[in-house]
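There's a structure below that I have some questions on.
For this view, one protein chain was removed and the others were kept in their places.
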Amino acid sequence: MATHRIRVTVNGSIREAEVEPRLLFVHFLRDVLRLTGTHIGCDTTHCGACTVLLDGKPIKSCTLFAVQTDGRDVLTVEGLEQDGQLHPIQEGFWQEHGLQCGFCTPGMLMTGYALLQHNPAPTEHEIRWAISGNLCRCTGYVNIVKAVQYAAEKVRQGEAS
Amino acid sequence: MIPPQFEYFAPTTLPEALTLMRTYGSEAKLLSGGQSLIPLMKLRLATPAYLIDINRIPGLDHLQERNGVLSIGALTREADLERSELVRAKYPIVCDTAMVIGDPLVRNLATIGGNLAHADPANDHPATMLALGAEIVATGLDGERTIPATEFFTDFFTTALRPDEILTDIRIPAPPAGSGGAYVKLKRKVGDFAVVGVAAQVTIDATGICARAGIGLTNVGPTPLQGHSAEAFLQGKRLDQDCIKRAAQLAAEAARPEADLRGSVEYKRDMVRVLTTRALTRALERAGGQVA
Partner (left out) sequence: MTLKTSPEVGGMGHAVKRKEDPRFIRGQGTYVDDIELPGMLYLDIVRSPYAHATIKNIDAAKALAMPGVLEVITGVTLAKYNLHWMPTLMSDMQMVLPVEKVMYQAQEVAAVLATDRYTAADGVTAVDVTYEPLPVVVDPFKALEPGAPVLRTDKPGKTDNRIFHWEVGDKAATDRAFRDAAVTVKEDIYIPRIHVSSIETCGCVAQFNRVSGQLTVWMTTQAPHAVRTVFALVAGHVGLAEHKIRIISPDIGGGFGGKVPVYPGYVIAVAAAVLTGKPIKWIEDRMENLQADSFARDYHITAELAARQDGKLTALRIKTLADHGYTDAAANPSKFPAGLFHICTGSYDFQAAHVEVDGVYTNKPPGGIAYRCSFRVTEAVHTIERMVDIMAHELQIDPAEFRKKNFIQPERFPYTSVLGWEYDSGNYGAALDLAMHKIGYAELRQEQAEKRQRGELMGIGISSFTEIVGAGPSKHFDILGLKMFDSCEIRIHPTGKAMARFGTKSQGQGHETTYAQIIAEELGIPVADIQVEEGDTDTAPYGLGTYASRSTATAGAAASIASRKIRDKARKIAAHLLEASEEDLEWEPGKFYVKGSPERAKTIQEITFAAYTNHPQGMEAGLEAVSYYDPPNLTFPFGSYICVVDIDKGTGEVKIRRFVAVDDCGNIINPMIVEGQIHGGLTMGLAPALFEEISYDAQGNIQQGSFMDYLLPTAMETPKWETDKTCTPSPHHPLGAKGIGESATVGAPAAIANAVVDALWHLGVRHIDIPITPEKVWQCLRARGVTE
């Protein structure tokens, strides 16, 4: 079976590897690159624990082959913190108790991050809509909404200063 | 959760892709959004030996209106349809449809071309295309042809596409003034397929009479169904409550639902009635009319 060479930018660094076509991108991240922050919670593309950004858009990395990411740009949860500074979305989850077991959290963070990129002042409904592809069993979503609202406010303040 | 092995191609032109399709025939499948195909492959329910990824082919993701026709490239992502100002303003039924497909993450990859070509009777766009009287453009090595949506969905997971054709474009005639449409989907939760879905597109003439009605039904048959008798009934009438009620009844009678976890036959049939009423009411409102 022929492997393919891929060059994909992950969290700002170019990563190269030879991969089988059937290698799911989530397995590439976790098992090849050892970026285990992205998680697997189901096998039918429902739970969203595997959410990462592909060219700026949040997608389910379990429903994408690594070969498809050649030449593209990916952001995972490990890429949110920059120079020792947490991103406001991460701070929001911490301040507002938006996580309990932490397993769905990376997916929620990436979806929340992406939402704020194009909607800096989302309503509660818009936040719930945006995260409707990310399942959580622990939090009941209430504090996740608050976490995103906190982050939105923090980003706005950051831009104001 | 792990797909079987396959060979992968990522052609950068249509002729390249089409040649690959001709070479590998039924052992190959096209990969566009992958949000239907990859889950099937992970469950080993689809086991293509060859995967032809068409995402690198330029020119297939346009979304523009020209000469009274909305042209949607097959690779247009559902999220882009959901967010398009043009679609929201002039073709809101398409926006309604896109936004209830899967979930927001799935919509960032899922394509309208894939939704139509995959022809899962539970997919949402097919009914909407029937209601709009859309045309599907199929491209082969010998050139393009146009297939009316009404002839496109031939059977369970089967379309009129030939094995060596790619769905490249969807063409929707711009609705005339006094038009409105809506897609209503009953689902158990966000991300689920339709229990039942109804697409309704109407045009009301200057005197308040229905000049055209298009009704498509999702997931109540082996293909999307057209509510022919309901459409015929509405034509030439003033759309009041009784009229819509009757049309909804006719649409329900046209449905051929099967019992499954989403509902019994009786429930689904009655939901066609309920949703057709709601879709027509909303379509009429958007057409600038009001239900008397």
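We just call them A and B in the order they show up, numbering each chain from 1.
One rule holds for everything that comes next: a residue touches a chain if its C-beta (ideal position, glycine included) is under 8 Å from a C-beta of that chain, and two chains touch if they have at least 3 such contacts.
On a predicted model such as this, the values are computed, not experimentally measured, just so you know.
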{"item": "Interface partners of the hidden chain - shown chains only, full complex considered", "value": "A, B"}
{"item": "Given B:P11, B:G73 or B:G263, the one touching the chain that is not displayed", "value": "B:G263"}
{"item": "For chain A, the residues touching the chain missing from this view", "value": "20, 22-23, 27, 30-31, 34-44, 46-47, 49, 76-78, 80-81, 86, 90, 93-95, 97, 99-106, 109, 124, 127-129, 131-145"}
{"item": "Chain B residues that touch the omitted chain in the full complex", "value": "1-2, 4, 44, 103, 186, 188-192, 261, 263-264, 267, 270-271, 274, 277-278"}
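By our rule, only the chains that are shown with their structure count from here on.
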{"item": "Length of the line joining the C-alpha centres of chain A and chain B, rounded to whole Å", "value": "29"}
{"item": "List of chain A residues in touch with chain B within their complex", "value": "1-2, 4, 20-22, 24, 40, 43-46, 48, 51, 54, 57-60, 62-65, 67-68, 70, 111, 129-130, 132-134"}
{"item": "Chain A-touching residues of chain B, taken from the complex the two chains share", "value": "1-8, 10, 31, 34-35, 38-39, 41-43, 51, 53, 55, 79, 102-106, 108-109, 190-191"}
